[in-house]
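All protein chains of the complex are present and in place, except for one that has been dropped.
Per-chain residue numbering starts at 1, and chain names A, B and C are given in the order in which the chains are listed.
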Amino acid sequence: MGAGHAHPLYLDRAGRVHRLAPEVKIVAVLLFTIVVVVTPPTRFWAFAGYALLIAVLAATARVPAFWLLKRATIELPFVLLAVVLPFAGHGERVEWLGLSLSIEGLHGAWNIFAKGTLGVLASLLLAATTTMRDLILGLDRLRVPSVFTQIATFMLRYIDVLADDARRMRIARLSRGYDPRFLWQVKAFAVGVGSLFLRSYERGERVYLAMVSRGYTGRLPQPAHDRAPARQWAMSAALPLASAGIAVAAAVLT
Amino acid sequence: MDAQAMHIANGIVNGPVSAVFVVFAVAVLAICVWKARADLDDRLAPMAGLVAAFIFAVQMLNFQVLPGVSGHLLGGTLAVILVGPWVGALCVSTVLIVQCLLFADGGLTAIGLNITNMALLGTAAGYLLVAGLLRILPKTPGGLGATAFIASVVSVVVASQGFVLEYALGGTTDLSLPWISGTMAGTHVLIGIGEGLIAATTVATVARVRPDLVYALRRFRKPVVLEEVAA
Amino acid sequence: MIDVATPALNVSRLHYAYPDGRAALRGVDLTIAPGERVALLGPNGAGKTTLVLHLNGILHGGGGTVEVSGLPVTPGDRPAIAEIRRRVGIVFQDPDDQLFMPTVAEDVAFGPANSGVRGAELDARVDEALAAVGMSDHRDHVPHHLSFGQRRRVAVATVLAMRPEILVLDEPSSNLDPASRRELAEILESLPVTLLMVTHDLPYALELCPRSVILDTGRIAADGETAALLSDRELMRGHRLELPFGFDPAAAAASRADRS
Partner (left out) sequence: MIDVATPALNVSRLHYAYPDGRAALRGVDLTIAPGERVALLGPNGAGKTTLVLHLNGILHGGGGTVEVSGLPVTPGDRPAIAEIRRRVGIVFQDPDDQLFMPTVAEDVAFGPANSGVRGAELDARVDEALAAVGMSDHRDHVPHHLSFGQRRRVAVATVLAMRPEILVLDEPSSNLDPASRRELAEILESLPVTLLMVTHDLPYALELCPRSVILDTGRIAADGETAALLSDRELMRGHRLELPFGFDPAAAAASRADRS
């Protein structure tokens, strides 16, 4: 178990942002997102500023732009929603290329699109620079109740067990002449899900007992580095402060 | 609207309403944490982790419900049956928090909304149904499977209506509420059926092989008769 | 060794590196004639399991070729792979890698059912395979609720039930109690198959396989008569192989001669 506890969105780079303590990054991203969300959608300049901030951050973290954009497609459903709005919205309408669009709908679409995208990009940057294990450690240091971190720690462990057991079961099936076709696959999936769950539980339980046998009491031994130094807090405060600055400037200008 | 809208992104519901729901979610979760203390023993802790991992894994797998409409499980009912309502709500919340932080799935400022819908409304509905249905249906693996199926379908639809309520309170655009409500309910019945099938097979398997692990059956369990005693 | 017939297994210049970049096989050549019984020996981490996983196309893509009874193992070619997986039965080193169905009987039935065996014949196969490993009493149990040794025995049964032409066993005797170990040896001796057996149990290799191959750091280091290899002290020591405490090759040879 435990393949380094990375996750699909983690980018293993030796960037400066990677080395920041996780709790610092979580707080910075959270504050940034709040600032973005409370900005009225008509302050267009502010959003351009936020986008610029994200770009600078991505460059510092050595996360390629293409990587970010590709991963940002997770947001696509909301973009679809945003596309629907100008047609479905009420109130005053404008004509554009022969289409009748609702102005309020257009504003709504922009609002969802801009805030959604910036939020996703910020989270992606956090994800790209933080392993799941560090994230849990960060949450723990932010005084999230230990029930959560305990469940999250087990969850992390079990994600590996599930993936590992699913792989083992697949190889076992293939080696004994199983030839997956669509319909059969559905059936095997149905049988498989229950067995996989149970199998993973019992393996995870045995692993847990083995951990307990070696003195585990609910907390993993912490990696060497301790709490984030003040310097790191100051450094990452740059993101929310800059965004707040942009928000205020945009409010004054318009 | 796409069914993935179950995970609300930033900017769909306005700031004040989002903030109110954060407060609401934190308050309810605090009660859950307090209640869960008694439940979370050596046995339940790994189970809670597995339930969370399982929900996490199946939420990553978006399956096609209809052409153009994909959806994923919410897992609330499964969690309720296997680890009980309090720990169950915590499991689903943990998944949502990790997903929004590390997978950019669901907005950070919409976390209160998402937790309210999926972790609180979904599990509460699931719990009430499970508790009710288990009084009527047989306490066998089959009965439990049927319970899981029905409770899943209903709880998914209830959770989807949470979004409608939030949108009514603080939607940033003006869409027809009956239309949203209808679309959400319609697609989520289909998602609920998928979820129900998975929850039913899983729960039935566990109940057959390790009934001791099923929280919902705890109240009904007879003391184990050891072979020794009989022999 | 005889080259008249098509070899049952023909591995040529096989290379493989795991995704993390570690090379596990560095040019393996191995030919096994139909009906031959070969032991695959070598230290921990030599690449034995990696080699075994190539024999039915589970691992591939590192360069080199594998042929089963003349049929090349080409991962893309579904019908060929299906045919090869019918012919080659692999017992994995870890029984947990082998067992996945909800009950022992279903697990044993899985392989034959996939190759079209049905009804009474299927039941007969399952019963026979379970009887062979002494697990008939456990047919309705959950496989992963068995003891380790019991799981190993069921794992062997799942492959026996497929009646493969070529039987590949990765450490079949580990975790078996001594009687089961002997019973397994008797079963294996009685089967009319080509056999490739990975083992760290040198006496077991000597008992079952006239020919042995030593694999070390991804290369074939020796290939010859088992008795000859085991008596070559220098060779043995070089590959972390040694005869166990109290094992007397002379006594072994005598007892072998006695029996046959």
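To be clear about the criterion, a contact is a pair of C-beta atoms (placed from the backbone, for glycine too) under 8 Å apart; a residue touches a chain by one contact, two chains touch by 3 or more.
Here the structure is a predicted model, which is why all the values come from computation and not from measurement.
Student: Looking at C:E36, C:D107 or C:E171, which makes contact with the chain not pictured?
Tutor: Of the listed residues, the one touching the omitted chain is C:E171.
Student: List the residues of subunit A that touch the chain left out of this view.
Tutor: Residues in contact with the chain left out: 1-5, 133, 157, 164, 203, 206-207, 209-217, 221.
Student: Tell me which stretches of subunit B touch the chain missing from the display.
Tutor: Its contact residues with the unshown chain are 209-212, 224-228.
Student: What does the interface between subunit C and the hidden chain look like in terms of residue numbers?
Tutor: Considering the whole complex, subunit C reaches the absent chain at 18, 20, 22, 42-46, 48-49, 93-94, 96, 142, 145-150, 152-153, 171, 174-182, 185, 200, 202-204, 206-207, 240-249, 251-252, 255-256.
Following the convention adopted for this analysis, only the chains that are shown with their structure count from here on.
Student: Looking at which chains touch which, would you call it a line, ring, star, complete or other?
Tutor: Basically all the chains touch each other, so complete.
Student: List the centre-to-centre spacing of subunit A and subunit B in whole Å, with centres computed as mean CA coordinates.
Tutor: 20
Student: Which positions in subunit B are in touch with at least two other chains?
Tutor: If we look for residues of subunit B contacting two or more partner chains, we find 205, 209.
Student: Can you list the subunit A residues in contact with two or more other chains?
Tutor: 191, 194-195, 198, 202
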